[in-house]
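Since the structure comes first, as structure tokens, the remarks are kept for the end.
For this depiction, one protein chain was excluded, whereas all remaining protein chains were kept in their positions.
We just call them A, B and C in the order they show up, numbering each chain from 1.
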Amino acid sequence: APKTAATEAPVAEEGGNYTIATVVKLTGVAWFDRMETGVKQFGVDYPNVTTFQQGPAEADAAQQVQVIEDLIAQGVDAICVVPFQPDSLEPVLKKAMDQGIVVISHEASNQQNVNFDLEAFDNAGYGEHFMKQLAEMMGEEGEYVVMVGSLTSKTHNEWVDAAIAYQKANYPNMTLMGDKNESYDDAQKAYEKGKEILKAYPNLKGMQGSSANDVVGFGQAVEEAGLQDQIAVVGTSMPSMAGKYLKTGAVDSIGFWDPSLAGYGMNKLALMILNGETPTDGMDLGVAGYESIKLVGKVFYGQAWVDVTAENVDDYPF
Amino acid sequence: MSDYNNHLDNNDNGNGKNSFQERFNATRFLKIQDWNLMRLFLITVGIFIVMSLLMPTKFPRVLNFQSMGFQMSEIGILGIAMALAMITGGIDLSLNSVANLTGILCSVILTRLAGPNVAEPQVGLAVFLAIVIGLVIGIVCGLLNGFLIAYVGIPAMLATLGSMTLFTGFAFVITKGTGFFGIEAFQKIGNGYVAGIPIPLIIFAAVAVIMIVVMNNSSFGLKLYLLGSNPKASIFSGIDNRKVLLRTYALSGMLAALAGIVILGRTNSANPDYGASYVLQALLIAVLGGVNVNGGFGKILGLVLAVFSLQFLSTGLNMLLFRSPGANFFKMFSWGALIILFMIINVVSERRKQRASIKKPKPA
Amino acid sequence: MAEKFLEVKNISKSFAGVHALDDVSFEVRKGEIHCLVGENGSGKSTMIKIIAGVYEPDEGEIIISGKSYKRLHPIDTIREGIQIIYQDFSLFPNFTVAENIALNKQLSENRKFFHKKEAQQVARAALESINIKMDLDSLVGTMSVADKQLIAISRALLQDAKLIIMDEPTTALTGREVKSLFKVINDLKARGISTMFVSHKLNEVLEIADRTMVFRNGKKIIDADAKEFDQSKMVYYMTGRKIESDSYDFGDQNKSGTPLLSLNNLSSTGRFKDVSFDLYKQEVIGVTGLLGSGRTELALALFGINPADKGSIQIEGKAVKINNPQDALKHGIGYVPEDRLTEGLFLEHSIGNNIVVSIVNKLLSKIGLIDKNTKQKEIDTWVKDLSIKTDSADNPAKSLSGGNQQRVVLAKWLASNPRMLILNGPTVGVDIGSKSELHEIIKRLAGEGLGVLVMSDDIPELLHICNRILLMRGGKIVDEFQASQITENELAEKLAEG
Partner (left out) sequence: MKKFLRTNEFYVAVILILLCVFIGIKSPVFFSLQNVFDLLRSSITMGIFAMGTLIVIISGGFDVSFTAIAVSSMYITIKILFAINYEGSFLVALIISALIGLLMGLINASIIGFFRIPTLIATLGTQSLFHGFLLFFIGSKYINNVPDGMLRFSRSNLITTVTPTGAITGLQSGILILVAVVIVVYLLLRFTMIGRNIFAIGGSREAAERSGINVIRTQFFIYGFVGMLAGIGGIIHGAHYKQGNPFDLVGTELNTIAAVVLGGALVTGGRGTVLGTLLGVALVVVMNNSLILIGVPSEWQKVVLGIILIIGTGIPAYQNMQAAKRVKTNLAE
């Protein structure tokens, strides 16, 4: 059972000095760079805890397994992970837990081999929120498309599924065109997909993206085609990434949760368990947006989303 | 005899290309074979010692060996598969795609036959079937490569580039681009231990031992080496080059499939585009292991050493640089540096040896 | 005495322990036709490559027009006005005739730009100067050996050379073409241009040389005015002894039964046509003809490399199809190829593996792996039977001398227990001592019941080991002789006709 493993491990450590590793989907992108600031901050705030962040160079499940494998070998005390593909991490996370390593995941509410998963918010609510925005901008009618980072990314799919369901129930004059489009978390692929989509659906009115790169790539395609005013683009992204498109109107609104806070929160959860504490429903993580986290099974939900448009984008310098 | 001409066409494309000079280059590689092994062995041990000294509490421990054991297997198996193709004088760029395609089809079989509510014996049967069918798929893919190379006459690099695209394409068609997953029982293959030794490592060791025997003691192995060193002479010795090539690529495909099975077990998932960089890594390992790019030579043992040295290097660097998110990148850099350095050392030491032999007093 | 143009002083060169050249010195004068003869492997080509700057000599110097070089680079040689026609021609297979001919001129003029038209004019003029017509736009890679030779010659003549070195330039030429080449050489001489002419063909040397030099085993044996040589004297200097030839005695009584091999109008489009003859047990038939006469093609067809497309092959009276070497092996046909280094041997592999390559499947133990003992026994048998000189059969084949390498190729086929052997140039590159030992082996094997077909243009060899000689020209058998009823000179005449 995870709890016994968790309580045993720290005893072996000298003086509560812990090493907590955070593993992200891939390195180099702004989203996870921002997460790294939170991870580092945690290390500063808790001087006897060493924190660092690693990740594969490409968004590739096998490479992420490799990274975790190496961390197990180094004997870290806890691993906080943002899985690229939750299922493919199960075996290696099991191995980690068998070694007594505490495992916390993020954006993977179905992950099995973890102590806890931390979600910024309830996914269905977030997805519906986007659809409401989109519908308003489109005048509740017309064709729209959706994009996800990958069809296997659980949260992305929950968002768009909830959004689509909400549209079917509430906006009968809107039509979803084609299947979910995949961007592989890559702005360039999103851009290429975007160009194809614009060609294939000349009457397109709206688009909802999921990975931080989706609206960036799509926005570029829209901007190049000069369709800023015809097409509404909303989705998760980061101000630094989508800012220039928000300003030109190619992207209309983005939502996000602050990855640095999520990273901080995961580390906090991990440290609690290492210290032998048990996180409970409704507790305050001491992180903005996670003041009262709701526990469902092994998943904690916060209320940490933010809407950003051309007006307030400059308030978020990351 | 079309392949005779084919080889003529490939090898004989200059008047001078078949002259002494060219052949003596191959000789040069042969003579360093054993030196190569020795040097490689020293490098491996050297890296190990340096890493152990730098991180005495982290590097030389059982946990770390186990972890490395899990990581080495698939790339080691792919390296051997690549070496086979290279010994014939060819190359196999499709290995990775074969591995992925196999993983995907195995996962289909497993999830169909051994869904959540299936009894224990049937799960065992499903696992067995998945492995057998997986290997057969690898063989079929390899046969296609062999056919294109030996019977149609497409240079190996292009044939396997085409088939790589094709196999990856099929993988995308089957999965529609998403990942496929394995079943609980199958994860043991990639994550279990026997007597504390990771199962993937055991699989790799078994493959290595079998391949050492095949290459050194079987008629197929002998023919393969001979064909690779001089395809024309092997035709003139009554070896059916086309058959040998066909079998080699089939074997190489089968090994790729095995790697795919290990990956499926280890990550519990199969994707059409897993580990795209594996092909280049396999090539790197083969070259570092002493396989001659022009064919004909290469020892499986050298390959095993190369896998170990690169794994020590990667894991060691990862530990050293663990605070830096760029550990992976430094690994990339050091692999490239290592391979170039290694090749340069080989060339320079060989040149020095040649010069020395000229200076030697004339034998009576 | 004309002044000297080239002086070679005390040149030595070895390859991994082999002394290809040993302290060689000589000089070439202006306007002189300087011939160099020597057996295969005596160091002729190595000498040329050193002058060319392709190889660096271990010792010695080369003085060209008074300027001394320790080491030449190809471009130095070219700039000094020395043009070389290599034994393997050194042409670019991917270039057209015109591009090939013009390239060297453009390079030596240090051109920056290339003009196709100009290249064509240059090439046309060059070919005209030796009276040859050829399609300037054909790719050289697709042309015949004879054409390539002519291209290489005209390329060299094109430059304002002071010395032209020709490494066996007449191997593929017909009598008429040789005549016209000699005319060119004499014209050059008249213009004060020297020629260094390297050849095996003694009659050619006797005809053209001003001065003749003989190499043996990397050493210069003699260097003297051409008038001092006749054929037998040259042979003596080349080989170090006189060849005594007694021809092979084939008991005609054997001819009564079914022939071992019987060809009936065997044809292969574009290669050879309507070849018919019978080969009996114990018989050694020579097949001769110039390069390109179809003799090698015939051998390749019988071994299944390039199967014939018309006519029939019978073995011991039974019609058979030979579509690939495996078929040939099955019917007991062994083939010792023309080029032992590229086609016969795996140079870097052990002598042992070279011997057993054709019979590996017969060496397997019960578990399907190669049985080390069986293999070693087989190898030892043949090393002993053919007296292959080596410390260990584990040494690579390249460590052997030419003659011993050829024995290894023979051993490979004898191990397969054949009924007949096809030997294509069995003693090319083998020195005289080894050569006669190989001849004895061949005769012995025939005596033991093998049928042997020898493709060769070595006239003494043919007369020495064959009982019957077939002459091929243009892919057809045009003549047939009993070895005992024809002299070397007569055969040489017949061969050069055409």
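Just so it is clear, a residue touches a chain if its C-beta (ideal position, glycine included) is under 8 Å from a C-beta of that chain, and two chains touch if they have at least 3 such contacts.
Note that the structure is predicted; figures quoted are calculated from it, not measured.
**Student:** Based on the whole assembly, the unshown chain contacts which displayed chains?
**Tutor:** Contacts of the unshown chain, counting the full complex: A, B, C.
**Student:** Based on the whole complex, identify which of C:Gly43, C:Pro57, C:Pro93 or C:Gly451 touches the chain you can't see.
**Tutor:** If we include the chain that is not displayed, C:Pro93 is the one touching it.
**Student:** Write down which of A:Tyr18, A:Tyr144 or A:Tyr191 is the residue touching the left-out chain.
**Tutor:** If we include the chain that is not displayed, A:Tyr191 is the one touching it.
**Student:** May I ask which residue of B:Ile75, B:Ile109 or B:Ala159 touches the chain that does not appear here?
**Tutor:** Reading the full complex, the residue touching the unseen chain is B:Ala159.
**Student:** Can you list where chain B touches the absent chain?
**Tutor:** Contact residues on chain B toward the absent chain are 2-3, 5-6, 8-10, 13-17, 19, 21-22, 93, 148, 152-155, 157-159, 161-170, 172-173, 175-177, 276-277, 280, 283-284, 287, 293-294, 325-326, 328-337, 339-340, 343-344, 347-348.
**Student:** Going by the touch rule given at the top, which residues of chain C touch the chain that is not shown?
**Tutor:** On the chain C side, contact with the omitted chain comes from 52, 54, 73-75, 77-78, 84, 86, 90-95, 99, 103-104, 106-108, 111-115, 141-142, 144-146, 174, 270-272, 291-292, 294, 297, 306, 474-475.
**Student:** Considering the entire assembly, which residues of chain A contact the chain that has been omitted?
**Tutor:** The missing chain touches chain A at positions 27-30, 33, 57-58, 187-188, 191, 195-196, 198-200, 202-203, 216, 220, 224-227, 230, 240-241, 244.
Rule of thumb we're sticking to: only the chains that are shown with their structure count from here on.
**Student:** Using only alpha carbons, which chain's centroid is the nearest to the whole structure's centroid?
**Tutor:** Taking the mean of all protein C-alpha atoms as reference, the closest chain is B.
**Student:** Would you mind pulling out the distance in Å between where the CA atoms of chain B average out and where those of chain C do?
**Tutor:** Each chain reduced to its C-alpha mean, chain B and chain C end up 42 Å apart.
**Student:** Rounded to a whole Å, what is the gap between the Cα centroids of chain A and chain C?
**Tutor:** Comparing mean C-alpha positions, chain C is 74 Å from chain A.
**Student:** On chain C, where are the residues touching two or more other chains?
**Tutor:** Residues of chain C never touch two or more of the other chains.
**Student:** Give the residues of chain A touching no fewer than two other chains, as numbers and ranges.
**Tutor:** Nothing qualifies.
**Student:** Where on chain A does chain B make contact in their complex?
**Tutor:** Touch residues, chain A against chain B: 21, 27, 36, 52-58, 60-63, 65-67, 69-70, 72-75, 85, 87-92, 94-95, 99, 150-152, 182.
**Student:** What residues of chain B sit close enough to touch chain A in their complex?
**Tutor:** 58, 63-64, 66-68, 70-71, 176-179, 181, 187, 190-191, 263, 265-269, 271, 273-276, 315, 318-319, 322-323, 325-329, 332
**Student:** Show me the residue ranges of chain B that touch chain C in the complex, using the header's touch definition.
**Tutor:** Interface residues on chain B, with respect to chain C: 1, 4-5, 13-16, 18-20, 23, 26-27, 30, 213, 217-219, 222-223, 225-226, 229-230, 232-240, 296-297, 354, 357-358, 360, 362-363.
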